[in-house]
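All protein chains but one are shown in place.
By letter and in written order, the chains are A, B and C; residue numbering begins at 1 in each of them.
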Amino acid sequence: MNKNKDVDSIVVRIAGDSGDGIQLMGSQFAVSTALSGSDFATFPDYPAEIRAPVGTTFGVSAYQINLGGGPITTAGDAPDVLVAFNPAALKVSLPMLRKGALVIINNDSFTRRNLTKAGYLDDPRDDDRLVDFQVVAADISRLNLEAVKEFGLSKSEGGRCKNFWALGVLMWMFDRDLAPIEDWVRQRMAAHPTLRDANITALHAGHAYGETAELAAALPQIELPAAQLEPGEYRSITGAEALALGIAAAGELADRQVMFCSYPITPASPLLHRLTRLGELGVGTFQAEDEIAAICAAIGASYGGMIGVTSSSGPGIALKTEAMGLAVNAELPLVIVNWQRGGPSTGLPTKTEQSDLYQAVYGRNADTPIPVVSASTSGECFDMAIEAVRIALRHMTPVILLADGYLSNAAEPWRIPDMSSFAPIETNAVRTSDDDPQRTAFTRDADSYGRPWISPGQPELMHRIGGLEKDVASGHISYDPANHQEMTELRAAKVESVAGFLPPQQLECGPDKGSLVVVGWGSTYGPIYQAVRSTGTSFIHLRYLSPLPGNLGELLSGFDKILVPEMNAGQLCTLLRDKLGVHPISYSKVSGQPFLISELIGKIESLKDEPS
Amino acid sequence: MNKNKDVDSIVVRIAGDSGDGIQLMGSQFAVSTALSGSDFATFPDYPAEIRAPVGTTFGVSAYQINLGGGPITTAGDAPDVLVAFNPAALKVSLPMLRKGALVIINNDSFTRRNLTKAGYLDDPRDDDRLVDFQVVAADISRLNLEAVKEFGLSKSEGGRCKNFWALGVLMWMFDRDLAPIEDWVRQRMAAHPTLRDANITALHAGHAYGETAELAAALPQIELPAAQLEPGEYRSITGAEALALGIAAAGELADRQVMFCSYPITPASPLLHRLTRLGELGVGTFQAEDEIAAICAAIGASYGGMIGVTSSSGPGIALKTEAMGLAVNAELPLVIVNWQRGGPSTGLPTKTEQSDLYQAVYGRNADTPIPVVSASTSGECFDMAIEAVRIALRHMTPVILLADGYLSNAAEPWRIPDMSSFAPIETNAVRTSDDDPQRTAFTRDADSYGRPWISPGQPELMHRIGGLEKDVASGHISYDPANHQEMTELRAAKVESVAGFLPPQQLECGPDKGSLVVVGWGSTYGPIYQAVRSTGTSFIHLRYLSPLPGNLGELLSGFDKILVPEMNAGQLCTLLRDKLGVHPISYSKVSGQPFLISELIGKIESLKDEPS
Amino acid sequence: MSQKLTAKDFATSQEVRWCPGCGDYAILKSVTQALADVGARPESTAFVSGIGCAARFPYYIESYGFHTIHGRAPAIATGLKLANPELDVWVVTGDGDGLSIGSNHLMHALRRNVGLKILLFNNEIYGLTKGQYSPTSRVGTTSPSSPRGSVDTPVSPGHFALGAGAKFFARGIDIDKVGMSDVLQQAHAFHGTSLVEIFQNCIVYNEDVFGSFTERKNAANTQLHLKHGEPMLFGEGNDKGIRFNPGTWSLEVVDATESPDDVLVHDEGNAVVARMLIDLHMPVALGVIYRQPAVSYEDAFYSHHPSRMQRTKSITDFITGPSSWTVD
Partner (left out) sequence: MSQKLTAKDFATSQEVRWCPGCGDYAILKSVTQALADVGARPESTAFVSGIGCAARFPYYIESYGFHTIHGRAPAIATGLKLANPELDVWVVTGDGDGLSIGSNHLMHALRRNVGLKILLFNNEIYGLTKGQYSPTSRVGTTSPSSPRGSVDTPVSPGHFALGAGAKFFARGIDIDKVGMSDVLQQAHAFHGTSLVEIFQNCIVYNEDVFGSFTERKNAANTQLHLKHGEPMLFGEGNDKGIRFNPGTWSLEVVDATESPDDVLVHDEGNAVVARMLIDLHMPVALGVIYRQPAVSYEDAFYSHHPSRMQRTKSITDFITGPSSWTVD
């Protein structure tokens, strides 16, 4: 760790057992980082088990944060600082570290038993495996226990304060104010005064350790430049938080209530949890018995005049596909949020991936097109939720919003938008020209093909809808061949018509002509942004995937090569080939981990060297 | 109807109420046609209701048959003969008829009430709507009732014999032997002697009517040339029958039992019904509580060492997609048959479509590739069922077999294959080199990536499988990033490896270079075949859709234009663009009806004229 | 507009598409009559159905109607009821739709006690898909998918419902106008999920499967029409009754004229007797078998939304989160 005053940004990784309170420690550090005025991005990385056996590598829970002057758009490739609570945490994290990184080790945990559990035959502290790093081996467990001794807690209860002790050390290193964390502890642990006081004491003890330790030489204090953020009011936000707020905001913009119907699944559940707390914004939540019931209840709510929203991840979305067809055929609005995770099947539930694009665009029986949009950053989940609702209500269609496990949990600073900058969301008016309500219900807008949203309870407009093919004009069941052809074309035209309402696709950066353009979508935005900036490459990032923006083909035609990095086996490439007839170069990473900036830079540079 | 001796083939359409026994009459006529040595193809076209209200146009049930010297590959564009049991049947069928067609009308049914129900304001017999046709108006109801009077049946029971009466007329027209039909009636109605005798009497009465009627001049007797079929033993077969036999044959070729698990749905149910009768061939059937249970039980059966097969149509397949991912991840064999029908959602359940190709190839969450094959004709369902099982067992993977509603019900003459011409289906052997059974279970074949098929009950090979990501070598659960990348690539390579075992794609007809090639798949084979033969166009028909045959790209490169006719909005075009980077011309028909030969000829000719 | 409507006012212009002679026709009549009798308003009434012959129902009722997908109607209706608790929401389902593919949703609607009136048309067969045996088909039912007879033990809708926690279970016979009228009105009045099993004759695929007790001429001896607070009597001139036999722990028929005091008095709130009534084979118990008032799901749901889900704050009150900072 050879950085201190002269660094722009720093990557900190905290790793330990699932039961060590790593995620809590990490998120408190992130809040403090935010308040300090730094830009940042976080990456919580935890195991599939609730609490895997203590000391094992597969039970390691980690929290990575990249902080500094920014713009920071990823949690960082290679940590500069590692806090390892046990040998397993060290083992898992070592290969990621930057050479020269500072490694803070909990000495007490390096018992023979823990070393064996981690799969270490020899103690890594004893040989040259750590020579490349600056190691601070502190007796964290013991020092923490001593600090909280006065509270008379059991050994295990007292031991659970050690995350606050270690947080204290970090707070000292970054010269942070302890008060906001103390406030948080006081509020959160109000019901348990002893625990509350013990944790605060541990925090201070860790802080004091940083200040006074004999190791002070090794433990540098770091000062980071203030972030170069646009002026405004900021907060820290995860994708789940932003999406929840976005959905509530959309309800307000449309002046309709929202009914969110979902079944828990990793990593989609946080959205459900967040939305349960927004009742005062006219948001109701219904925990259904399964994913099918969840989407069906959302469809029922939409039919009833509320904005029906459902959410899941891949396996749950698979179960919803039949009902999506119903929403298409009945021409009802609906938003389906997919928090993508590693697959196939149960796969890697807690790891991120963007491999449900095929499913979103093509994954239904019959010709059943549905608009697909996606969010690129945690903060953008807010905007895309509003966009999804806007499209659903304008075109009277289900809309799929793709997010992923990374976005769900990753926090970043977010400039709080001015709500008056969003246009209200309009619904299609009833055209009463026709006195047959069945016909009225299917009199569509000429531009958006959206039909009026007529719900039970409205007098004189009783009509019937369903999943059978219906007459294009009268809405009655129809088995007529020509009508089916026409309805099929109408459904396609409806989804295509979305493009006409979108702003043209912009370049994120770089010249609009050249040898290479990088095209991305979703949460790869962060690493791609850094890589293209550092290589001066042109960059297009897609938020609208189906239909694609109308000018995209033309934009792409300005480049010789199109590089598409994706956390899947090349699914956007299929879409671009299918819709635009271009020949993109796929750069696929399917490891459950986000791209490293360095990987992308390497790929970009190799392509620049290659003759086209 | 100006044809008699000098015709090659003739199209007959029988139409009436759902309750009139049209399908029965049609299929008996088809059996008789088969025995007469003609080639033929049939198209049963019936409403979604069990028995829609009598006399309505949406309640019309029809059966169309094209018969003659052949090769006959479609049920024919425009009927030469129509038997219309009521005004609604006439109304629905009239627009399809060839000019000059013979129209046999049941005079008795043209009451004011029935005319109104059919939506006729005036009686079409009274004006010029029938001038283009040769009309024989017979009092079918009355003549039939008179014929069966002696049996003392109620009016409604007696009336139900009128399909046999009309069949008698057709039998006379085509100079057929009545004996086989009599035999069939005797067997089928053995339990109801009065009904049996009445039906046979009606059949004879109709036949006599043809012979003796004053209308003999109008009712021509038709003689068709014998079919130009390859020598061999033939039978009449529908796709459902052929697929059932193919599955049973595959079981025998693999020397494994088959467990077929399904939930009824149109038009997939006939396969279930057929398979319940093949117990002696080691085939079990399980009617599950829903489609999810059906595929899951099939997976369980495969795990247990039987060949698990499931079947449904689009909406049911949608429900199965989550479980397909499990079969992929667990590397278990499984065959999923999809009888495609009109959609989206409930759509047009009894109409045919081939719009589930997207779903088959791309329709799952995550990177979850599955081989996809399809059948082109009713008879080919037999071969492709064997192929599907062969691939599933060799590569240890689920396989999707696409058929459609047309194939399920359409009958054609089928040359009964010599079973010894099929290679046995092999399963992967257990490599006992490794003494960790978990590892043994995931030691894959180098060419096919198939693992050995080890089922519970086998001693010393206990191991665990599941839907979580697993170590590529040991098969244990693994969250390792590099391993996930490797497994993702392995799953893709496995499916790609199927191509290496396939015969190269052949042209069906036409030169292998030129300005235009027509590329088809599935049940459009019939009409495309006729259209390309009559226009001398090159024709490629695909049976293997994912992976595509290895030489397809090269084959296509010999042509300037690629025309892809499909009963969907252009799904194979997407696949060809995605996989081969070609630019096909889509000719899409989504009306729930098969292509007409004339439509295809028109399209081909317009393309030939156009400069490329 | 608020004048009393008649059964005819609830009929649509749609042509009815069931087989001639199907029991569904009689049910349709009873339902439109019941709607008129309870003073329902078409605009505040919604019929939601799945797929099946039964599920065609919404097309034939002048109200809002949603013909959804197979088995999912209770889930869709739950969403609808939550969105608009003022609506009268009816669900029409079949033995396949409701008890095969859809039993999960049916069970959860019942345990939650969502305010839905669920009509289960039980014809013990899959009608629409041409006659395969269903989860209520008796063992040995021959059908296209069970040519040698089905081997699956059927489920009893009543037991299933009570096991799932149903608070209202009743039974009617398609062609029994009087009984249906009563049952439908009671179902309508119940605040929560009311499940009505209707014995429906599928004349094409399962003709007269309920013939032993539905035939009008012997109805007195084969049908037990229950009324809360009244003794369980049946037979010509109510000469027979039902009593509890503590030895066999089951109900049995007794001569009501001889031992009138043995005859049980129907208590709709008694789940133990309700289950024995469900098991009764001859006579067959009809009418409201079980009713136990409880808070409905939508009421419980809205108890957490005192403003009835009206927005009481603005997104701007929430968007800032627990802490924020300013960059100038």
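In the analysis below, a contact is a pair of C-beta atoms (placed from the backbone, for glycine too) under 8 Å apart; a residue touches a chain by one contact, two chains touch by 3 or more.
All values reported here derive from a predicted model rather than from experimental measurement.
Student: Given the contact rule set out at the top, which of the displayed chains would the hidden chain touch in the full complex?
Tutor: A, B, C
Student: Based on the whole complex, identify which of B:54, B:265, B:288 or B:425 touches the chain you can't see.
Tutor: Touching the chain that is not displayed is residue B:288.
Student: Decide which residue listed in B:41, B:60, B:298 or B:403 touches the omitted chain of the complex.
Tutor: Of the listed residues, the one touching the omitted chain is B:298.
Student: Thinking of the whole complex, not just what is shown, which of B:104, B:278, B:317 or B:572 touches the missing chain?
Tutor: Selected residue, touching the omitted chain: B:278.
Student: Of the residues A:188, A:273 or A:431, which one touches the chain left out of the display?
Tutor: Considering all chains, including the one not shown, the answer is A:273.
Student: Considering the complete complex, identify which of B:41, B:170 or B:323 is in touch with the unshown chain.
Tutor: Candidates B:41, B:170 or B:323; residue touching the omitted chain: B:323.
Student: Applying the definition given at the start, please give the residues of chain C touching the unseen chain.
Tutor: 100-104, 107-108, 111-113, 135, 139, 148, 151-156, 159-165, 246, 249-250, 270-273, 275-276, 294, 297, 300-301, 303-304
Student: If the missing chain were put back, which residues of chain B would it touch?
Tutor: Residues 31, 34-35, 37, 180, 227, 229-237, 241, 245, 248-249, 251-252, 257, 259, 261, 278-282, 284, 286, 288-290, 292-293, 296-306, 308, 322-323, 325-326, 330, 415-417, 419, 455-468, 476-477 of chain B touch the chain absent from view.
Student: Which residues does chain A use to touch the chain missing from this display?
Tutor: 19, 49-54, 56, 58-59, 263-266, 269, 272-273, 276-277, 285, 287, 289-291, 315, 345-346
To be clear about the criterion, only the chains that are shown with their structure count from here on.
Student: Distance between chain A and chain B based on Cα centroids, please, to the nearest Å.
Tutor: Chain A and chain B have C-alpha centres separated by 45 Å.
Student: For chain B versus chain C, what separation do you get between their C-alpha means, in angstrom?
Tutor: Spacing between the chain centres: roughly 39 Å.
Student: Note the residues in chain B that touch 2 or more other chains, in rising order.
Tutor: 58, 315, 345-346 - these are the residues of chain B that touch more than one other chain.
Student: What parts of chain C, by residue number, touch at least two of the other chains?
Tutor: 51, 67, 69
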